[in-house]
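Before anything else, here's the structure in question.
Removed: one protein chain of the complex. Kept in place: all other protein chains.
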Amino acid sequence: MSITMAAMLDHVRKKAPLIHSITNYVTINGVANIILACGGSPIMSDNEAEVEEITARCSGLDLNIGTLSQRIIHSMILAGRKANALCHPVLLDPVGAGASSLRTETAEYLMREVHFEAIRGSISEIKALASARGCTGGMEAVDAVTDNSLNTAVQFVKAFSAETGSIIAITGAVDLVGSAEECYMIRNGRPEMGRITGTGCQLSGMMTTFLAANPEDRLEAAAAAACAMGLAGEIGWRRMQPGDGNAAYCSRIIDAVCNMTSEQLEEGANYEVR
Amino acid sequence: MSITMAAMLDHVRKKAPLIHSITNYVTINGVANIILACGGSPIMSDNEAEVEEITARCSGLDLNIGTLSQRIIHSMILAGRKANALCHPVLLDPVGAGASSLRTETAEYLMREVHFEAIRGSISEIKALASARGCTGGMEAVDAVTDNSLNTAVQFVKAFSAETGSIIAITGAVDLVGSAEECYMIRNGRPEMGRITGTGCQLSGMMTTFLAANPEDRLEAAAAAACAMGLAGEIGWRRMQPGDGNAAYCSRIIDAVCNMTSEQLEEGANYEVR
Partner (left out) sequence: MSITMAAMLDHVRKKAPLIHSITNYVTINGVANIILACGGSPIMSDNEAEVEEITARCSGLDLNIGTLSQRIIHSMILAGRKANALCHPVLLDPVGAGASSLRTETAEYLMREVHFEAIRGSISEIKALASARGCTGGMEAVDAVTDNSLNTAVQFVKAFSAETGSIIAITGAVDLVGSAEECYMIRNGRPEMGRITGTGCQLSGMMTTFLAANPEDRLEAAAAAACAMGLAGEIGWRRMQPGDGNAAYCSRIIDAVCNMTSEQLEEGANYEVR
């Protein structure tokens, strides 16, 4: 198993997949830069007149609902169906699901119309999606993945993955990345990453890139992306200088992805599989 | 009075208010990062289908007209009225008022439909708003707040605050933050801050955060935010390395806010009240 993480990153660097991102305009620049940093090539388009054509040129699609309009929702449907038809992996980042009906309902609508290879969000976002499907058994009182709630959360990830047919990735103090059968529990990262806007969106862009480059091993690819992001948070933190804050940290994390070797990821990845 | 600045920042850090920002897409990432840096939590949404719901979950609203569309203007009205109904502070940043009829008229329209706790802009932007209300007495020839124009400008701030019922914040070489009764004259900051895009928008986001966390002392809160921004400009400048320019400076200012202690703000704030 351990050899896998290095291979996942190697494939990204060798294949340099072109990734189509329909993502929010708050953090879009960082998403483009981290896709480049890990070895992919980003293209951003949310225009319904071209999204199918753009997606057809790419090998993965990242749909992020952080800043929605009716026009963009329609573009997401068109791009998602086209990517499905071409067997490209499609990832959903349900930013703010649970915070407004529009977001929760749009995420549900997308999940009905598009097959997602992976869904990545915070625990509250993923619970909001699961709740709409009556699938939150045991998680009602769980607001964070900690050692105490780990067993419950792992069961939830597996059940929700079985329900949706998607890899489920919940990122937080412990990241969970799981299918119906197995779940990676990842302990990379730093709590200070939460004070930067866009680290979640960036991980979604990078995870889509890893999925596109590793079609045979998608669960491992998704887990490797989560390990890489967390490890970059650790490496970036060690490079912080006196006086540096969240703006410097944001750059240092992307830089750490840019410079990360396969060996570094292999050694630094801190996970177990259950 | 002097103890106040520290307390304003302490309250932001303790309450971590959730701030709704409808802001331009040029500088939105920096606005989100500086709200996080000072201790708040940002959420960005300009979609009319959800802005009322989003605002209701927050405790402050920042409306910035830097990139407008009809859709966004409508969203600003909906969010502004909802925030008013809930007694959340609402701030107006009239970016480019005076540079186009659309901007000037949109700012006026917003001021008729929404009560603003504070209005923050450059002197030309604030004069454009005042001019539309026939309220620029004495300021016709004043293009910058300097020692020569200080008395006139302070009177103008008080009069325009009385006219609008809003705290008026004019930022420049000297920042003025005033109500109808009293006006802070703040001498923090560096002229080089003008070579970075978005420092004004960032201050508006941070001022909204300070207002939301200090409902009992809103004039002091707005003044503390202006002092914090200027002081961050001074601290960030001292950390500049040979070869650093406006991109590095932008990061260093946000970092300085991130690391700023209440004591540092208390000692570094350079102001008098008239």
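For reference, chains read A and B in written order, and residue numbers begin at 1 within each chain.
Operating definition for what follows: a residue touches a chain if its C-beta (ideal position, glycine included) is under 8 Å from a C-beta of that chain, and two chains touch if they have at least 3 such contacts.
Predicted, not measured: the structure shown is a model, and the values here were computed from it.
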Kindly state which of the options B:His20, B:His88, B:Arg103 or B:Arg190 is in contact with the chain not pictured.
-> B:Arg103
Which of A:Leu9, A:Leu61, A:Leu110 or A:Ile254 touches the chain that is not shown?
-> A:Ile254
Only one of B:Ser69, B:Asn148 or B:Thr261 touches the unshown chain, namely B:Ser69
Touching residues (missing chain, whole complex) on chain B = 24-27, 29-30, 66-69, 96, 99-103, 195-198, 243-248, 250-251
Omitted-chain footprint on chain A covers residues 25, 28-29, 32-33, 36-37, 42-47, 49-50, 53-54, 57, 71, 235, 239, 250-252, 254-259
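Please note the rule applied: only the chains that are shown with their structure count from here on.
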Let me have the rounded angstrom distance from the C-alpha centre of chain A over to the C-alpha centre of chain B, please.
-> 34
